[in-house]
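Have a look at the structure that comes next, please.
Note that this complex is displayed minus one protein chain, with the remaining chains in position.
Here is chain A:
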Amino acid sequence: MLAVVAAHLVLALCLPALARYHRRVAFGAGAALLAGTLVWAAVQAPVALGPGLSDHLAWAPELGLSLSLRMDGLALAMIVLVSGVGALIMIYAAWYFGPRSTDAARSAALLVAFAGMMLGLVLADDLLTLYVFWELTSLTSFLLVGQGGQYRENRRAAVQALVVTVFGGLAMLLGIVLLGQLAGTYSIPELTAAATAGTLAPDRPVALGVALVLILLGALTKSAQLPFHPWLPYAMAAPTPISAYLHAASMVKAGVVLVARLGPAFAAQPVWWVPVMVLGLATMVVGGWRAMRQTDLKRLLAFGTVSQLGFLMVLFGAGTRVAALAGIAMLLAHGLFKAPLFMVVGAIDKACGTRDLRELCGLGRRRRGLAVVATLAGLSMAGLPPMLGFVGKEAAFEAFVLEGGVRGWVTATGLVAGSLLTVAYTARFLWGAFSTKGLHPTGGDPVPLGLSGPAWLCALTGIAAGIAAPLVQEIAASYAAPLPPAGDAYAARYELALWHEPGLPLLFTAVALAGGLALHHWGRALTGHAPVGHLSAQRGYEAVVTGLERTAITVTGRLQIGSLPVYLGCILATLIALPGPVLALTGTVPTDQLPYHSIMQVPVGLMVVVAAIALCLAHRRFTAVLLVGAVGYGIGGLFVIDGAPDLALAQFLVETLTLVAFVFVLRRLPAHFDEPDTERRVRAPKAAVAAVGGVLVAGTAVVLSGARTLPPATTGPFIAGAPEAGATNLISAILVDFRALDTVGEITVLLICAAGTASLVLATRYDKRKGGTVVSSGSGSPQHEEEVLG
């Protein structure tokens, strides 16, 4: 399984080169890999639906970190969307991107990489594995929405999507860590077992609740639930294949998948199901309502997706058997009808040059094929037989009718309202795209098979899956098996099927259909082009972001005043204020300190002290720099005397380099330290702070060196292990083997410092050259960028 995920990433690396050779071959290779993944999953299906198929790679066993994947019913359903629908969208994309498109190569590689991440996400069997793939999908989504970054609209949309989903993702990470600490495991099956047995932190319900809410925050942001939903319609700035794949079929379902994954464990807890179901229902209704008022077909579909995601949240949040069956059916149905609808919009956009329903006219007659495929997909969206959408919606109504009680009936009513709106916006979509509205007819160019073919395949699969409902039942039953059947005995044996005994669900469908059509027909004035009210989630997002920026500017303006003494003073004052008292109160000075170990330490130490005192008295900067160097070399000498040649070597080299850097900078500084009168007044406080800080650091060193309670790590077995690590030099063994992770981290910090120095020094040059005009960060000239990049 890991190999399949890795194959996606490897292919993604090769694709840019391949796309340079031939664009369609690159997309074809991607489609082939995705289709191959689907076939592989289909072959594994019998095992996956039975005991499940696992794969495990130890990452850092000491920390309990591992990559673990597991294929089960839920994963299989998502693979149908990620790989199956994904393959069709790759073919579609091959025809969508023009022959001279500069976006094609990047998009092909990123789409395949994204498919790999998404595959990892749906297969993840471990919360940390899931989190890693989760954030990777956010990042690829950012790149795919942002495209080349030439257009402001794309950049804004990409940033908003990233900010919202990564905010949720970080909250989720907190929740995951909290949950993992409470349960002592990150493995999802173990967590589920502990939660159902009631042994998961029974004495700490508050901590568990906080963890669950934080995890839900990740799911709600990723799946565009109220009030985080506006990023999804804005992300429609991306090219249509990307919208169809990320924002309809796969990525936005990640939140739903997370709720579904943890549903069997936590659905019984009110802290889990109340937010999921309340926000899900609200999202379903609000999304449908907003969809009714869109004039851009793509945005209409995007709000439709928001609404359907709310629906899915409700189904998986309920945590009952029938609702779960309905959830899996709707999950598949949504991917299979929303992707072709997006493809149709893309084709219309290509053929007519617009996707505004006020401008489109007469397309139904001129492009009959597109109209038929859109209608087929639309019927599934509206929940009409014999589509999979109908099967799912019937099951959904049945689930809450069977459940009964306040929750059941309230939810059922909400679902009927949401379905009614769904029918209405479906009708609006089909009317807007294909009707003849007495305007100038649009739509000249014929649509190539590469654009219409994938849409046809997808929509027809939707019908086939509706007719072959028992097959979907197989997959869904594997997921729903552990969930409690709420309601009577019928709930325990309910199965997904195209036809059940007529009852309330069928009545609900009829009500939704009639109401929706009526709303579309008569309600156009009501839903028309009314402006968005004051309570807008998008405004909320913008207010938060601008507020943050303003706060950042205020705080930075107060703190970063450009005075080195103030910065140093702040650092030293913090050092004195925080660890200082602790050290003074609790530290014990060790009694076994000798004045010196070796007689050679005395002269060298004296030299350091003298140089330090002289440093304070220096008038010229150059003298001061040389004295700093003398102090450094003196300390290097102490290292030599103490028998640490490695340390000494590094100290001498760094000292030399520092000296050189200082001399470079000195060329631009005045030769003398000038002392205005204001400086003279603060001299005593400065000296006091510096002296206390210095004494504190020295004292800390002495106290901490005596505070050892455990035997040092560098004893017997450790030193004996050094030659095994390939280095007879213990220091090297520590650096490159025992503590190699630290080394990698440190050199990363160095890289950041180098990049930062280069950017700061070279950026100010160009900002200055522009003659004092205000240049905000990140808007450097091309020359400047070239300079910074070397």
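As a working rule, a residue touches a chain if its C-beta (ideal position, glycine included) is under 8 Å from a C-beta of that chain, and two chains touch if they have at least 3 such contacts; residues count from 1.
FYI, contacts and distances are computed from a predicted model.
One chain of this complex is left out of the view, and of "RNA polymerase sigma-70 factor, ECF subfamily", "MnhB domain-containing protein", "ABC transporter permease subunit" or "Cytochrome B oxidoreductase", the protein name its UniProt record gives is "MnhB domain-containing protein".
Within the set A:R558, A:R667 or A:R680, the residue that contacts the chain not displayed is A:R667.
Contact with the chain that does not appear here is found for just one residue of A:V39, A:V274, A:I613 or A:V761, A:V761. The residue from A:L449, A:L657, A:V682 or A:A698 that touches the chain not shown here is A:L657. For chain A, the residues in touch with the chain missing from this view are 57-62, 622, 645-646, 648-650, 653-654, 656-657, 660-661, 663-668, 671, 724-729, 731-732, 735-737, 740-741, 743-744, 747-748, 750-751, 753-755, 757-758, 760-762, 765, 768-769, 788-790.
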